[in-house]
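Note that one protein chain of the assembly has been removed; the remaining protein chains are unaltered in position.
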Amino acid sequence: MSARYDAIIIGAGHNGLVAAAVLARKGKTVLVLEARDHVGGMLGDASFRVAPLPYALRPEIARVLQLDQKRLHGAKPVETLAFGSDGPPLRIIGGHVTGTDAITEHDYATLHARLGRQAQALGVMMLQSPPGLSKASLGEMAGLAKMALKMRLLGKTEMRDLLRIILSNAWDLLNDEIGDGPLAGVLAMDATLGGAMGPRSPGTVLTLLYRMASQSTHGHGLRVMPEGGPGALVKALSDCVTSAGGEIRTGAPVAKILVDQDKATGVRLQSGEEIAAATVFSNASPKVTLMTLLGVEHLDGEFVRRCRNMASKGMVSRLDFDVAEMPSLTSGGKIEHGQRLVFAPTMQVIETSFNAAKYGDMPERPVFEATYDATAKRLCVSAQFTPHDLTGGWTDEAKSKLANSVMAVLEEALPGIASAVTASRVMSPVDIETGYGASGGHWHHGELRVDQLLMLRPFDGAAQYRMPVKGLYLCGAGAHPGGDISGAPGFNAARTALRDGGN
Amino acid sequence: MKYDAIIVGAGHNGLTAACFMARAGLKTLIVEKEDHVGGAAVSLSLTPGWTYSNCSYVCSLLRPEIIRALELPRHGLQVIPYEGGAVFDSKGDYFAYMSDHDALRRELIRHSPRDADGYERYSRAVMRQCKFIKPLLLRTAPDPASMKPRDIAELLYIIKRFHNLGPSEMAETVRFWTMSIAEYLDQYFETPMIKAYIAGSGIIGTGLGPYSPGTAYVLLHHYMGEVDGAIGAWGFARGGMGSITQAMARSFEASGGEIRTGSGLDHFTVKDGKVRGVVLENGDELQAETIVSGMDVRRTFIDHTDEKELPQDFVKGVKRYRFRGSSGKLNVALDGMPSFNGAPKDASFLRGDLHFLDDMAEIERAYDDWKDGKWSASPYVDFLIPTQIDPTMAPPGKHYATIFVQYAPYELANGEWDDTNREAFAETVISKIERHSPDFRKLIVHKEIRTPKDIEDQVGLTEGNIFQGELTFDQLLFNRPVPGYAQYRSPIKGLYMCGSSTHPGGGVMGAPGANAAREVLSDLGHKIDMGMSA
Partner (left out) sequence: MAAKAKSIAQVAMGLEPGPFHDRLVDQNRQQSWVNWMGYASPSVLDNVEFEYFAIRNQSTLFDISPMCKYAITGPDAETVLNRLVTRDIRKLKPGRVAYCIWCDEDGNVVDDGTVFRLSDTEFRLCCQEPQLSWLEDIAWGFDVAIHDVTRDIAGLALQGPTSCALLKDLGLASIETLKTFGIAEYEISGAAVTISRTGFTGDLGYELWIKPADALTVWDALMDAGKLRGLRVIGYEALEMARIEAGFLLPKIDFLSAQTVLRPDRANTPYELGFEWLVALDKPHFNGRRALVDLSKQTPRRKLVAIEIERDKPAHNALVYHRKTREVGQVTSALWSPTCKRNIAYAWLDAPYGQSVTDDLWVEIYLQKEIRWQRRMARCQLVAKPFFVHPRRSATPPADF
């Protein structure tokens, strides 16, 4: 069969859309295939979003795609309300915190700025293809060299500090610098949310730095609430694809990636329809892409073993509560649209709830963040440490138990909220897994850990976006640099393919 | 009195450093607070007829290069290998680790043929890592922030070695150094007991659980001995761990060194940023322009040095340096040989390390207790009866058991380490052992209980951390003990560190002492030939 498209992109998540947009703008004929009836992947649609309060798309990508960054990052920065065990919540925007003492304010600002600098140095790698382990190209090595230089430029003290903390845990760092409490709780949530590590787990400084490396027009390490909600970001991306001539088909689940002579030649839809293409990109998780869509028959045994061993145990459940009327805070005042509420009063509480999850149990007191969508009158909760492999399984009972324990915590801060709820919905990590092609229901398609980063992301032999079968590329969060809404994996994958194609 | 060099603390690292310096012809003095040498490698008699290895209890990592260079066998050191080891589960079965390869294979097959195969793969994977890391132990860690030719050359040496591993092995190395021991072992094994047996060694002395990332690399300890080509690298020192330090002390004295016990340090005298000597607790002043401290970094610089003499960032780094002891110990005199559920009476594997565990989660839960400031309700126990092999430590027919207990916090969340809590801690351990060894309790003749607090008070290990500070990445290699001061030198000229607070860290390895001596001697312009080739 002759290639009808230059590229097929499986999955219209933000990374798939970014990859499609980059390719389409280079004049490639592109078809995006989405299983669901709407585009956006985890950004979702009006009915449900896995990621209701995203991190910002990398500014470089927004620039290349000529997106309106100002609008996408919202008119004002997202404010975080950190709820302690009592008293009014701390209010945090970037490095600025109010509601605590002057010393803590200062220490926090210093720490935030320092982590920001260190994160920027590491962030150089975000838009670079990671170097190969055996034969790295000059360009790839240049990326690493640039990062090393950036680290040197931090100065001796800060570089040493970075090398000391980089594999360390958030617990020690935050205890050293700002002490435990709701403020440390917020940073520890940044470090752990979406992953399967507690604040005491070594490696959580790295995940914190990863989040700190995100860039919006309001600063670094911030969530963004686009004007018009996350849907606006989805629309901007899909418009970018279509205006460059790309096609998007929803309700078109892919059954198989077609291979001939060790080369990807297109896809077969679940409907049986076969579509030919010169290259195929998959925005699904590495496990789904390789083991389900491609098939292990095309892969070596050791490669499959590494793929199976990839850590991707999802820990986050998403709960939506539709409320008739949002009650006032115990401490006075109202929740505003787009605010981020964090219920992690101390790192100790986060660690304790992680304890249960290690053994597949539901924590007694979940830690979570929530954002209020005033337009939909919906409180969207991301509850951490609700394990994918829950003992006894994710029954309706387990889900309502989780909803109740979340509600109990909310009720303390927002008395009366329980009775104001008109409808609720619980998406467990298992639901997220089945609904979004994300193995283990993991936000990042795979744990963000040193052994699964850079040239080891998603695992060695599959890094650098190129899969063993020629013409097949991985463009989702499972690829370098990883998850959240950076768009970097999709962007890098598309550029890698363009280079392979001689562009 | 004036000496060329004074070493503070007669622990194994202080002694090692002192031996090398005396051998280089320096007039060297060791001052030791206790009335005996040994630090945490001692053999003491607390009840007539019995000798305990009171603190450290196994001779695992003592570098063969050091044993050879200091002629320790000539000075009385003899190491007897373990014959095996075992873990007993709550269902009455056991997994025996046998030193005989074929027997081990059959024992593995008894539990799972897949694990027998997995064990071969696992052993080779760890051996490959050992081969990579072994030469680095007796080298000074380079400072990556430094532009000195030596640091850059050393860094390039490591990078080159790393690159020579080839792509898949490089990936494996990163995994090995950053993964949790639990996840690492899950790649190779399916039997919970087998994983638990191997995982135990990954958490001994640490403030981490087997599920914590960064615990896998401790598996090196299991294989380092085999890579050394020295059979019996895992073994008992005949006569207890004190034999090691006794042999070192004799080696030191044979080279003309002098040891003063019962001479606690009051402070270092410093003038113009240079160390001039020490003042002892008894008021004696001793002079030397080279002083090497075997104490941990906090004791050395916070307790015994005038803070004014030190740069701020260094003091901050030292104060931040983490100890957090996590281990306790029981030394028990036994009236006879205890029996163990399921095990044949004369089983050879009893002459090794014994554990009582079902799975790795049990160790992790023990760790969770420690995080909350409690001793583990079901602790991980490393239980050995050296008197089965070593006839010198108990009267004939009687036995001595060394019981290492993980985890016990330095500070209890509820209460103090008073006698009631110490006894309750011991009772937790004894009743756990009793579930697997019904006659154990009634055989107890005498016991010594050592909580982290006791270890601090009696041995001088801050917060009872047996490694003189946690072995997490932020405190390893060029970060140990403080970034920028990881090459045994301190901000004060002439004052060096040689304890386990320095690279490569704890265990009765002697490497920090040997490395420190090498740095001292090179600063003094001595030709560096310590009879060691890495």
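Chains: A and B, in written order; residue numbering restarts at 1 for each.
Simple rule for what comes next: contacts are C-beta pairs under 8 Å (C-beta built on N, C-alpha and C of every residue); 3 or more make two chains touch, one makes a residue touch a chain.
These figures come from a predicted structure and were not determined experimentally.
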item: Of B:25, B:135 or B:166, the residue in touch with the unshown chain; value: B:166
item: Listed residues A:109, A:255, A:296 or A:421, member touching the removed chain; value: A:296
item: Hidden-chain contact residue, picked from the options A:68, A:86, A:239 or A:262; value: A:262
item: Among B:71, B:117, B:186 or B:289, residue touching the chain not depicted; value: B:117
item: Subunit B residues that touch the omitted chain in the full complex; value: 90-94, 96, 98, 100-103, 105-107, 110, 113-114, 116-118, 120-121, 124, 127-128, 131, 164-166, 168-169, 341-344, 347-349, 434-436, 438
item: Subunit A residues touching the omitted chain (full complex); value: 262, 291, 295-305, 308, 461, 468
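As a working rule, only the chains that are shown with their structure count from here on.
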item: Residues on subunit A engaged by subunit B in the complex (per definition of touch); value: 132-134, 152, 156-157, 159-161, 163-169, 172, 176, 197, 200-203, 302, 309, 311, 351, 355, 358-359, 449-451, 455-456, 459-461
item: Residue ranges of subunit B touching subunit A (in the complex, touch as defined); value: 144-145, 166-168, 170-171, 174-175, 178-179, 183, 186-187, 208, 211-214, 313, 320, 322, 361, 364-365, 368, 371, 472-474, 478-479, 483-484
